[in-house]
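Right, I'll just put the structure down here and ask away after.
A single protein chain has been removed from this complex, and every other one stays in its place.
So, subunit A:
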Amino acid sequence: MRNSVNRPPTPDAVEIQQKRPTLEEIINIKLIESGEKERLMELLRERLTECGWKDDMKSLCRALIQKKGRNNVTVDDLVHVITPEGRASIPDSIKAELLQRIRTFLLQAAV
């Protein structure tokens, strides 16, 4: 009983971490809570499918699968194959569109 009444205060280090979330985290939470993150994801997915980026990535996957054998491939392998090519082959217009929307959101989120 003494323990519960005289509980020592939470140590400082932990307190600091909890009290000062990064800007990123704050904005991330705002994005998610407002539903904007979901909308942005859908928009990006749609654009990438339209322009054929998704099909290109899929054929990269298929090539790896044929090489390695379809039961030997892991998701990790595929991610490692797609990531560099995927990041590099994003069309500029799509990237610009998404960045614009994110920036707009940041402005009106007014942190």
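Here, a contact is a pair of C-beta atoms (placed from the backbone, for glycine too) under 8 Å apart; a residue touches a chain by one contact, two chains touch by 3 or more; residues count from 1.
Following the convention adopted for this analysis, contacts and distances are computed from a predicted model.
Missing chain, UniProt protein name: "SAGA-associated factor 11", from among "Sorting nexin 7", "Phospholipid-transporting ATPase", "SAGA-associated factor 11" or "Dolichol-phosphate mannosyltransferase subunit 1". If you put the missing chain back, the residues of subunit A touching it would be 23-24, 27-28, 31, 37, 40-41, 44-45, 48, 54, 57-58, 61-62, 65-66, 70-71, 73-75, 78-79, 82-83, 86-87, 90, 92, 95-96, 98-99, 102-103, 106.
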